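After this line comes chain A, so read on.
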Amino acid sequence: DLLDDIMKAKKIRISTDLAIPPSGMMDSTMKPTGSDVEVAQMLAKDWGLELEFIQTTGATRIPNVLTGKADIIISTLSVTAERAKVIDFTKRYATLQSDVGCLKSSTVKDWPDLKDKSIGVSRGTTQDTTLSNMKDKDLKIARYDDDATMVTAAVSGQVDCVGSSATIINQIGVKNPSRVFESRIPLATFDLAIGLKKGEQPLMDKLNAWITENVKNGKLNAIYKKFHGVDLPADMRS
Partner candidate 1 sequence: MSLQLDFPAVLERWPSFLAGAVLTLELAFFATVLGALLGTLAAVGRGTHNSLIAGACKVYVETIRNTPLLVQIFLVYFGLASLGLKYSAFTVAVAALTINVGAYTAEIMRAGFEAIPRGQIEAAEGLALSRFQIYWHIILLPAVEKVYPALTSQFVLLMLASSVCSQISAEELTAIANYIQSDTYRAFETYIIVAVLYVILSLVMRAGFWGLGLLLFPRRRRLGTPL
Partner candidate 2 sequence: MQQNAPSSEPIVSLHNVQKSFGALRVLDGVSFAVARGEVLALIGRSGSGKSTALRCIDRFEKVDGGQIVVCGHRVDRPDVNLRALRQDVGIVFQSYNLFPHLTIEQNITLAPCAVKGMATSQAKDLARKVLAQVGLDEKLHAYPEQLSGGQQQRAAIARSLAMQPKVMLFDEVTSALDPELTGEVLKVIEQLAADGMTMVMVTHEMGFAKGIADRIVFMHRGKVHETGPASILTSPTTPELTQFVGTGNLKS
């Protein structure tokens, strides 16, 4: 099975998108960094394995493990029932708070105020799916291929609001003080989990054990706080 293969090879290949800050990105010396990157590094170190990042884009995260090009995915993967039909998820190692963020100067307070506003999202993310399923709310959704493009759209004024993680919403104003965004309407909290091919029970068990341990000892929380500025939710830490 896969676990044996990994241990024998002394190497684990992890599929991570390095273009979705602050989970995966490059630091100013162009080395990978971010919360998912550090989680992956910690996992490899704990298991005594060499780590290889399989560079991926949002679209190819899953096919990479399905076709055996990567062993597991650590790449802000939110757990949904639909996706669980295709791959297996471990238990959550973090959560992702999603909000609808708006310009600080805007008057948006609740869903009805969003009428006639355009909301930018990253295509295919759980934020996208959630907003898209709110058919009754009559929302105008503009989907971009990645977070960077979405942020650029928000900065340049192509969209009025964004549906994204709280971290990213706060990030928009850092680069462009004339358009500061803040969270206005909470959208949902998603569980983030490690993804792997179906039917690899031993690997699944070992991953779950590792997550449980590191949630308990606070290491995962430390990483999360370092990059997202907030703690993991209380119900997860207890």
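If you want to know what made the cut, all candidates are chains of the complex that A comes from, given by their letters.
As a working rule, contacts are C-beta pairs under 8 Å (C-beta built on N, C-alpha and C of every residue); 3 or more make two chains touch, one makes a residue touch a chain; residues count from 1.
Owing to the predicted nature of the structure, the values given are computational and were not obtained by experimental measurement.
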Candidate from 1 or 2 that touches chain A, complex-wide: 1
Touching residues (chain side chain A, partner candidate 1) in the complex: 58-60, 62-63, 66-68, 82-83, 85-87, 120, 123-125, 128-129, 142-145, 149, 152-153, 156-158
